[in-house]
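See structure below.
Only one protein chain is missing from this complex, and each of the others stays in its spot.
On to chain A.
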Amino acid sequence: MQWCFSQVKGAIDDDVAEADIISTVEFNHTGELLATGDKGGRVVIFQQEVENKNLPQFRSEYNVYSTFQSHEPEFDYLKSLEIEEKINKIRWLPQKNAAQFLLSTNDKTIKLWKISERDKRPEGYNLKEEDGRYRDPNTITALRVPILIPMDLMVEASPRRVFSNAHTYHINSVSVNSDNETYLSADDLRINLWNLEITDRSFNIVDIKPANMEELTEVITAAEFHPLQCNTFVYSSSKGTIRLCDMRVSALCDKHSKLFEEPENPSNRSFFSEIISSISDVKFSHNGRYMMTRDYLSVKIWDLNMENRPVETYQVHEYLRSKLCSLYENDCIFDKFECCWNGNDSVVMTGSYNNFFRMFERGQRRDATLEASRENSKPLQVLKPRKVCTGGKRKKDEISVDSLDFNKKILHTAWHPQDNIIAVATTNNLYIFQDKVN
């Protein structure tokens, strides 16, 4: 697979305002829309333009469709703590009618947004002038039916539901159920089940808070509903385990149905073992037979029928294992990388440092390291594979581990549900790449 640059969105200057830091990227179910959330609580939605038939080699471009302020900073007066407006996750609902719906969440509140188009407006009111002023009824002698005339497309975003006050701890995940009626939200210690229509009530389905907080040993890091089975969901932990739960078994799913954990050789255990085993993301495959987890150094693919070890393990940046001390000191060891599947579950992708991202072709056992940078951003420029040099002699074009920029992290990536189009977020820029069309 060869990848070409398509587009880059965002400011060029190096001085990044905190609000511009991209915090989530998500395609909708058809891939026509691409949403981003940022630290400033804003959502920007891009839409794929209809292909230009005159230029067959040009894939369609993504242009701004709508942008709105989803969340604002809030203040918890009881604890004297600020609630960040940063958008932690965006999840699209499958489309049911002309409008599009998405869930966006910050640390405490989930909102359901409706994005609708307006391309017609009524004209010819009886009681109003065109500018909106009311006419004197005494002057009206005739009756007419207003007609709808075309107008410039206007895209409106409105909050339809606000789901608040259900999370004491910080929300890390939302996931829409395949039943299209319910969704789950997960924080560090609890998972709640909501009905999309009902905002004043939610059901707690997982609670791992210990009676005595001194006994706290692990937290929930991510959760997701199974893509096809509406009764099944998984949640991952900071200790590197994944629990699969079946909601038919009991109302409170504290007891898992399956526990996925790779046994560790105790003699290999170090101070860092638990920290780097913490799972930062879990994603089911589209076909629902596998799930992928991301921990600090690797991506693992699990067969849902086998709990005792993953079926595939891919090293993302193994060369960092000998840098763990400094990565602990600069907090990078706590970075939460996400991962994603391509449409037919044959390739997985995740980000790394120095604006590198990694792709693993499962069947071919091939992997690639690519870079998202402005230097490789000529239209349709093919991305050259990058290589990190670990040993002594650095070849030309290779980069040594010590030269990597750990401030340039790619934490969020997304893959179009059908086509080979990927969205890769650097700190404040969004890159769109597509595979080489012959």
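By definition in this document, a contact is a pair of C-beta atoms (placed from the backbone, for glycine too) under 8 Å apart; a residue touches a chain by one contact, two chains touch by 3 or more; residues count from 1.
We take it that contacts and distances are computed from a predicted model.
S.K.: Which of the following names does UniProt give to the chain that is not shown: "Dynein light chain roadblock", "C-terminal-binding protein 1-like", "cAMP-regulated phosphoprotein 19b" or "Golgin subfamily A member 7"?
M.R.: So the chain that does not appear here would be "cAMP-regulated phosphoprotein 19b", according to UniProt.
S.K.: Could you tell me which of A:80, A:97, A:141 or A:308 touches the chain that is not displayed?
M.R.: Within the whole complex, the residue contacting the unshown chain is A:80.
S.K.: Would you write out the residues of chain A that touch the absent chain, in ascending order?
M.R.: On the chain A side, contact with the omitted chain comes from 9-11, 17, 19-20, 22, 36, 38, 40-42, 44, 64, 67, 69, 72-73, 75, 79-84, 107, 169-170, 188-189, 213-219, 238-239, 268, 270-275, 321-325, 328-329, 428, 430.
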